[in-house]
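A single protein chain has been omitted from the complex, and every remaining protein chain is retained in its original position.
Order of writing sets the chain letters: A and B. Residues in each chain are counted from 1.
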Amino acid sequence: MALPATQRLAETAPAAEPPGRGRRRAALTPRYVLGKVLASAVTLAFVVVVNFFLFRVLPGDPAKAFSPRGRNADPQRLVQIRRDLGLGLPWHEQFWAYVKALAHGNLGTSWGQKQSVVSAIGDRLWPTVLLSGTALLVSAALGMWLGARTGWRYGSPFDRLSSGVSIALYSTPEWLIGLVLLTTVTGTAFPSGGMTDPRSTLPGAVDVAWHLVLPCLCLVLVYIAEYSLIMRSSMLDERHAEYLTTARAKGLRDDLVMRRHAWPNALLPSTTLFFLSLGFVVSGAITVETVFSWPGLGRLTYDALRGPDVPLLQGLFLTFSAGVILMNLVADLLYPLLDPRVRAA
Amino acid sequence: MTAAVATPGSFWRTFRRDREGMAGLVLLLLYTGVAVAAPLLADPAGLSRINGTGMPQSPPSLAYPFGTDEDGRSVLTMVIWGTRVSLIVGVAATVISMVIGTGVGIAAGHFRGAPGGLLNRLTEWFLVIPYLPLAIVLATVFPPAVPKIIAIIIVIGVTSWSSTARLVRAQTLSIEGRPYLERARALGGGHWHQMRRHVLPNVMPLVLANTTLTASIAILAETTLSFLGLGDSQRVSWGVILDQAYQGGAVSNHSWWWILFPGLSLVVVVLAFNLCGRALERALDPRLRGATR
Partner (left out) sequence: MSTPKLLEVEDLRVTYRTAGGDLPAVRGVHLTVDKGQTLGVAGESGCGKTSVASAILRLLPPGARATGRVLLQGEDVLAMNWGRLRAVRWSAAAIVFQGAMHALNPVRTIGRQIVEPILLHERGVGARAARKRAAGLLEQVGVPSWRLRSYPHELSGGQRQRVMIAMALACAPDLIIADEPTTALDVMVQAQVLDLLRGLVRERGLGLVLISHDLAVLADVCDRVAVMYAGRVVEEGPGHRLFTDAVHPYARALAAAFPTIGDPASRLAPHGLPGDPPDPRGLPTGCPFHPRCAAAVERCRTEDVLLRPAAPDRSAACVHIGTEAVAP
């Protein structure tokens, strides 16, 4: 849900700025790379500052706010919370201590998991990468294909059907699809949750894949809608380009005009938006992992906020933000490689 | 996305020809009707956990068209009252989001140098930070003294303004280059005068189209946050119903009605907002109007 609403839904991308936050045409020079890396670092620093202040500069006694049982928390626990948060020190010292710890890779100790936040997150990272990564690859491939077809045949019955379904799916939260699937399908063919089943006779990888099917399906259905709408709008922008008339004049079949000429051009803005939509992917991961008890960062977030387990939530917020910022950086660095107009400049 | 709309009248005529947009508008009016008439449609006493009159988790029947939940409450009653809560939260959050987004966007486009640059950076930061983790963190640390429903509205409002701000900024930049604004500047019009009298009226059509799309996101966000347990259990929204269903064993009991009906209500209203938003954009964008030629 981090992507600008109009960019995802609009039939055309806003013309005022090129897609990708005003990304200017720039070659992949050391200066460009350094600039982008620095900008990402500044964004990350902003997240760190937000993270720090949100959890400390609160009215009242933060310790009580964070204690699971509110005002009736046991005093020993409150002391530990106060020590963990470094309360009592002047805030700039608290901040300095926080940054120093962060630089050493220390995010504190989880209140609920009885382990360090870093190791709790490390344990759960790969299941999330597996689930989100699979869903992303499948839906990007299918969505871009579908979007190209529908945009090319704007207004055709296929386009109207596909766009209608896409907008409906796009209006549906991933986890709701998960809940509906769980109440109807499971108990029959697919497991209702988790990532493995100790009683299973299947080989490990197959068992994981089996557990992956339903949560992945929920994500894919919604992401396909998203990516096909993005690709469709890029295609609509490209559809009347003059070089397509040239391609037709050469005697190319309509299908080839689309695949060879329109598609590569429409792909460029779509690729940028694909990376920018990763914030949206994070929301999907959190909620779908919750519904399917998938042992990843999303389910960990749910468990942490039910606590609430403040150090863990802080660490997760930082991890998700860093991941999305990193992916945006990758998009920035990849774009010049994909677009020849930028590459050779 | 030029907002060169002639008059409200011609705009409405364009919009009215749009079947998708009209379908969305009719649905929205229907939902508004349900939200306003909730006390006439269902007795609020049926919302109380101890007042459940039916058998727990019984499937749809004549007496309980949407079935019942684990406390024997009518799911229909909860969905009707949930419409009210979900719409109020969604609309209130949207207002906050649009006010912040428009204000920041105009200011970021209008002021040159450091202030504009800083606001632009701030917008970009909020665009990049993943929405849901930020909202979760904000909702978690909100002072417990504030009613949860207010907290949710504020959280959604302050996390969803960035895309509006970006669009408005781009539009402001293009308006600022137009001759009449240069004249206003030459005549000594102050910043406030320029922004209010010249920029704001020109970005309003864009803001209007963006509002409906933001509303759809706000309602989705409310439901998602409530589903994750951050909602106000005293004021039943669709998300709260779904959270209770998930916690209350609707999955293991296969009580599909407890999930499907509030879920469908949500999807249809979000869809209606999206359809309206897209139609508004089409009405504003002459490039698309000619596309069907």
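Keep this in mind: a contact is a pair of C-beta atoms (placed from the backbone, for glycine too) under 8 Å apart; a residue touches a chain by one contact, two chains touch by 3 or more.
Predicted, not measured: the structure shown is a model, and the values here were computed from it.
Trainee: Out of A:Leu268, A:Val282 or A:Leu312, point to the residue that touches the absent chain in the complete complex.
Mentor: That would be A:Leu268, which touches the missing chain.
Trainee: Taking the full complex into account, find the residue in A:Ala103, A:Ala205 or A:Ala249 that is in contact with the omitted chain.
Mentor: That would be A:Ala249, which touches the missing chain.
Trainee: I need the residue numbers on chain A that touch the omitted chain, in ascending order.
Mentor: 240-243, 245-253, 260-261, 264-265, 268, 339-341, 344
Quick note on the criterion: only the chains that are shown with their structure count from here on.
Trainee: List the centre-to-centre spacing of chain A and chain B in whole Å, with centres computed as mean CA coordinates.
Mentor: 21
Trainee: Taking the touch rule as given, give the residues of chain B at its contact with chain A in the complex, in rising order.
Mentor: 1-2, 121, 124-125, 127-134, 136-138, 140-141, 143-145, 160, 162-164, 166-167, 170-171, 173-174, 209-210, 213-214, 216-217, 220-221, 223-224, 227-230, 242, 245-246, 250-251, 254-256, 259-260, 263, 266-267, 270-271, 274-275, 277-278, 281-282, 285, 287-288, 291-292
Trainee: In their complex, what parts of chain A are in touch with chain B?
Mentor: Those residues of chain A that touch chain B are 1-7, 9-12, 14-17, 21-22, 42-43, 46-47, 50-51, 54-55, 58-60, 65, 70, 154-155, 167-168, 170-173, 175-176, 179-180, 182-184, 186-187, 192, 236, 278-280, 282-283, 286-287, 290-291, 301-302, 305-306, 308, 310, 313-314, 316-317, 320-321, 324-325, 328.
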